[in-house]
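The structure is given below, and queries will be raised subsequently.
One protein chain is absent from this view; the other protein chains keep their places.
Naming follows writing order (A and B), and every chain is counted from residue 1.
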Amino acid sequence: MSAQAIAERAPSADSKAAPTRRTIQISTAGVARGPLDLADPGDVAVEMQDVSCCYGTFRAVRDINLTFARREVTALIGPSGCGKSTLLRSINRMNDLIPGARTEGRVLFDGQDVTGREVDAVDVRRRIGMVFQKPNPFPKSIYENVAFGPRINGYRGNMDELVEECLHRAALWNEVKDKLKQSGLSLSGGQQQRLCIARTIATSPEVILMDEPCSALDPRATLQIEELMRELSEQYTIVIVTHNMQQAARASDRTVFMTMGDDRSGYVVEVGPTNEIFTMPKQRLTEDYVSGRFG
Amino acid sequence: MRRRLAGTVFYAACIAAISLTLLALLLLLLDVLSRGLGHLDPDFLSGVPSRRPARAGIMPAILGSLYLGLIVAVVTFPIGVAAGIFLEEYTKDSFLNRLLRTNISNLAGVPSIIYGIFGLALFVRALNLGETLLAGALTLSLLILPVVIIATMEALRAVPASQREAAHALGATRWQAIKGAVLPAAAPGILTGIVLSMARAIGETAPLILIGAVTFVTYAPNPVEGGYTVLPIQIFQWASRPQAEFQEIAASAILVLLALMFALNALALFLRVRLSRHLQW
Partner (left out) sequence: MTAHTTTRRTDIGGAFPGLRRRRRSRVEQLVEAFLFLSAAVGVLTTAGIVLVLATETAGFFALVSPIDYLTGTVWSASIQPYQFGVLPLITSTLLVAVIALVLAVPVGLLAAVYLAEYASDRVRNTIKPALETIAGIPTIVLGFFAINFLTPVILQPLVPGLGGFSALAAGVVVGLLITPLVASLSDDALRAVPRALREGAYAMGATRFEVSRKVVLPAALSGVMAAVILAMSRAVGETMAVVLAAGTNPNLTLDPRESVQTMTAFIVQISLGDTPQDSIQFKALFAVGATLFAITLGLNVLSNRIVARYRNVYR
């Protein structure tokens, strides 16, 4: 789609489109390879090395080299279908659950490759939590929703305290403290999503992946989640996929811009501090996208 | 104008088709009611079969049907639900799984009397259970199993994928995700399916004729020894007699059977509404 899309949106650039992309692909290799400049290598929470994800014969994303810094919010942006969610799901091996999905390359979490067959995907997911596009609380009470993770992981401490703590951190406690026995599905959309965040925190993960967590929410609820993300980033590493550029600009420290090639497989165009990506992107494609000319 | 007329005629034919079918159902119910209501009294319900229709009762048949339904439910519930889970949640795209699924759907189409023949060979003869209520119940369990499996699979399929993902993202193993998140959400559908298949088992006649359900039983049945009877068999025996009096008590027994099945259907509906009230995705 990209070629046509560019041609349609920028008719004057018809002759320029092809050479532009060629330049970009060359420079992409330079930008995307090698980790970010970080003060201390111990500050890297997750590092992806030459990661490609395939569904059957279709390569959804290719040759991803990225690092996610500890206690930062990193936003993945890019046109729909460019593989942002697939990339996100490869970090905690959620793609394993899709028949025919494969991940190549290495995903290092605390320096350990999590993609190996010998690694317990279940343990990976407990330590790298995930919040989904549509709030998906269990049809159980609010309390049981939060307690689900600790229970299956054999938590032996005081469950009441843990539930309260997690609901506090998810900025939901004051709204639900009198109705912990009510169904999680009885809450509003924004509250449900915060419940899902509380549920994720309850297994004490180090990284939280968020797959367009606000796309089903109204603007007010969206703002609440963004504030919450900022607070949580003091303690957790957060990676968020969003199609909302304002959201990336408001809530993230670092931004990764992805797009896809002619074979519809996604790749990383540019990575940088969020304000730089939005104010002075180095790549033409990034500029077109963040200025709304493309995508 | 002709086009409009053709449409009207067709519409009338559709209405007529439905009315005719529902009319047949109504006539059936009215006929059975008018014949059977007269005999339906406490003596009939608590009595035992007799050669004189006026003194005959159906207590052993009611008890036999209840025992039968209970055993069938106890046997098919764990096996049927487990098989449904395996086919719907595990190795879904494998050759083995496809083979098992095709097999289940073909089994669901095997005539019930064939199960009777198989039950006779397996339970009565090979396993030496004799012509007992247990042998009959196990035979009907095999007959009902595909129905329970298919109902379970449909109920599991109706649980949104996001529920499974939520559990997995919290570090649940496959079984923990099924037990903790998927099964509770699918429970109303599964329970409804099981209650409905119990109703189906209680209404079955043909296989039990081969498993030697007899009709002149004057005592409460013992599942593992001695003769037994169930409502449909009792109805069959009375309906096969030429005398009008026997037809009338057959109708009375039909009313009892229909009431039992109606109660089970109502229970299924209640379970579905009651348990799925909080399951609005």
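Here is the rule we use: a residue touches a chain if its C-beta (ideal position, glycine included) is under 8 Å from a C-beta of that chain, and two chains touch if they have at least 3 such contacts.
All values derive from a computational prediction rather than experimental measurement.
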| item | value |
| --- | --- |
| Residue in contact with the excluded chain [from B:Leu145, B:Val159, B:Ala181 or B:Leu271] | B:Leu145 |
| Candidates A:Asn153, A:Gln182, A:Ser215 or A:Asn244 - the one touching the absent chain | A:Asn153 |
| Identified contact with the non-displayed chain, of A:Leu88, A:Ala121, A:Leu187 or A:Met229 | A:Ala121 |
| Touch list for subunit B against the chain that is not drawn | 3-4, 6-7, 10-11, 13-18, 20-22, 24-25, 27-28, 31-32, 35, 78-80, 82-83, 85-87, 90, 99-100, 102-107, 109-118, 120-122, 142, 145-146, 149, 173-175, 199-200, 203-206, 209-210, 212, 232, 235-236, 239-240, 247, 250-251, 254, 257-258, 261, 265 |
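Everything that follows uses one rule, which is that only the chains that are shown with their structure count from here on.
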| item | value |
| --- | --- |
| In the complex with subunit A, residue positions of subunit B that touch it | 92-93, 160, 162-173, 176, 180-181, 184-185, 278-281 |
| Residue numbers on subunit A that touch subunit B, as the complex places them | 92, 94, 97, 99-100, 122-123, 125-127, 129-130, 132, 134, 136-140, 148-149, 151-153, 183, 185-186, 196, 199-200, 202-203 |
